[in-house]
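Missing here is one protein chain; the remaining ones are kept as they sit in the complex.
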Amino acid sequence: MSKTTIKLNVNGQSVEAQAEPRELLIHVLREQLQITGPHIGCETSHCGACTVDIDGKSIKSCTLFAIQAQGSEITTIEGLGNPDKLHVLQEKFKEHHGLQCGYCTPGMITRAHRLLEENPNPTEEDVRFGIAGNLCRCTGYQNIVKAVMAAADELNQPEAVA
Amino acid sequence: MIPGRFEYHQPETLPAAVALLSDLGEDARVIAGGHSLIPMMKLRLAMPEHLIDLRAIGTLRHITVADGQVRIGAMTTQAEIIDSGALQQSAPILRETSLQIADPQVRYAGTIGGNVANGDPGNDMPALMQCLDASFKLQGPSGEREVAAREFYEAAYFTARDDLEILTEILFPVSTAGYAYEKQKRKIGDYATAAAAVLLGKGADGNCNHAAIALTNLADTPIYCEEACAQLLQSGVNAASIQSAVQSAMGQIEPVDDNRGPAEFKKHAAAVILKRAIDIAWSRN
Partner (left out) sequence: MSAAEETIQERTAALKGLGTSRKRVEDARFTQGKGNYVDDIKMPDMLFGDFVRSPYAHARVKSIDSSAAMAVPGVIAVLTAQDLEPLSLHWMPTLAGDKQMVLADGKVLFQGQEVAFVVAEDRYIAADAVDLVQVEYEELPVLVDPFKAELPDAPVLREDIADATEGAHGPRRHPNHIFTWEQGDKSATEAVLAEAPVVAEEMVYYHRTHPCPMETCGAVASMDKVNGKLTLWGTFQAPHVVRTVASLLSGIAEHNIRVVSPDIGGGFGNKVGVYPGYVCAIVASIVTGQPVKWIEDRMENLSATAFARDYWMKGKIAATDDGKILGLWCHTTADHGAFDACADPTKYPAGFMNICTGSYDIPMAYLAVDGIYTNKAPGGVAYRCSFRVTEAAYFIERMIEVLAIKLNMDAAELRAKNFIRKDQFPYHSALGWEYDSGDYHTAWNKALEAVNYTGLRAEQAQQVEDFKAGKTRKLMGIGLCHFTEIVGAGPVKNCDILGMGMFDSCEIRIHPTGSAIARLGTISQGQGHATTFAQILASEIGISADDITVEEGDTDTAPYGLGTYGSRSTPVAGAATAMAGRKIRAKAQMIAAYLLEVHDNDIEWEVDRFVVKGAPERFKTMKEVAFASYTQVIPGVEPGLEAVSYYDPPNMTYPFGAYICVMDIDVDTGESDIRQFYALDDCGTRINPMIIEGQVHGGLTEALAIALGQEIAYDELGNVKTGSLMDFFIPTSWETPNYQTDFTETPSPHHPIGAKGVGESPNVGGVPAFSNAINDAFRAFGLTHTHMPHDHWRIWKTANDLGLHS
């Protein structure tokens, strides 16, 4: 089966991959583009470990063919911050012990990022509802929710706007 | 969980999509948001040779409210429905229902057209569409036709849509009646154990002047409860009429035993959920 050239903008970089139509975005990201932050957890779109941001939407990349993402702008956990300047969510997940094994964390933070973009002042209920597509087996979510709320608070401080 | 091979098509216009589907016939499947089809393909329970992706067809993505009618393009996502102020004004039950479908990520991708078209008894929109008395616009090689939602569902995954037709648009009258979509589920985002869509209008005289009731996942199709509606319209909304309406609706359902529980339980839960939905809908007048 012939492969198609898939052009994407991933984390601000224009990239290309060759993929069959049936290749899932998660596989192209992980295996061709070395974007291994998003993980595969359930493969049936129930767990959210593979969550990436595509054109401003949180998407489960295990349930999208790479070819369907042709031309789109994708942000993954790798694009949210960098070692010199972490994203506030990354800082807050560390500070509030919002992760343990770390496997769900990239999807969780990527989802939380979109949630806060859309709703900068969430209630705890908003956060719990907004991350309900991301499963975690380790934390019981309590500290994840705390971390997201703390990140919202910090992002709302005027000095946080760089 | 790896899908089989297929050829991918992304037509940019509806006529092109219809033509492709005609050409490719039964080897092709239309894909909208993909959250039903792609998991099936990964399980190899669906192995189409061609996928016709509707995502590039801009004309299928719109929400318009005019002349007392709501029109929603089939490729409109659940997230767009939730965010639509116009819909919140003209049919707030839609947002209430959409928020109970799956999870945020799925709602960004999942479309109303996909939800109503594939005939999965677990989907929430079909019953809602019956409740709203919606009709579905179907475009096929021999032209366009409309089918009422109440006539559309034949059996699980079998609908009035011909294999060569594409469901393009959903139309229904503006509905500002009291509304409720109540859904019992094992956890958030799950398919319904039992769910009920209810619209009840209250006239100036306090009587019920509009009633529509439909149920999700309690048979192999959504169930429109015509007799229950008639009872509420005739007798007004009171404890006795609610009870007989619920009883009548329960006579129509045929739930099956599954992981959500035995049929006996679902019948009981369905009655509770329906009564709850009627109470809420009526209270929202």
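Order of writing sets the chain letters: A and B. Residues in each chain are counted from 1.
Here is the rule we go by: a residue touches a chain if its C-beta (ideal position, glycine included) is under 8 Å from a C-beta of that chain, and two chains touch if they have at least 3 such contacts.
Predicted, not measured: the structure shown is a model, and the values here were computed from it.
> Considering the whole complex, which of B:Q10, B:Q184 or B:Q231 touches the chain not shown?
B:Q184
> Could I get the residues of chain B that touch the absent chain, sorted low to high?
Residues 1-2, 4-5, 44, 103, 184, 186-190, 193, 259-262, 265-266, 268-269, 272-273 of chain B touch the chain absent from view.
> Spell out, residue by residue, where the missing chain touches chain A.
20, 22-23, 27, 30-31, 34-44, 46-47, 49, 76-78, 81-83, 86, 90, 93-95, 97, 99-106, 109, 127-129, 131-145
Going forward, only the chains that are shown with their structure count from here on.
> Take the average of all CA coordinates in chain A, do the same for chain B, and state the distance between these two points in whole angstrom.
29
> Can you name the residues of chain B that touch chain A in the complex?
1-8, 10, 34-35, 38-39, 41-42, 51, 53, 55, 79, 102-106, 108-109, 188-189
> If we count contacts the way the header does, which residues on chain A are in touch with chain B in the complex?
1, 4, 20-22, 24, 43-46, 48, 51, 57-60, 63-65, 67-68, 70, 111, 114-115, 129-133
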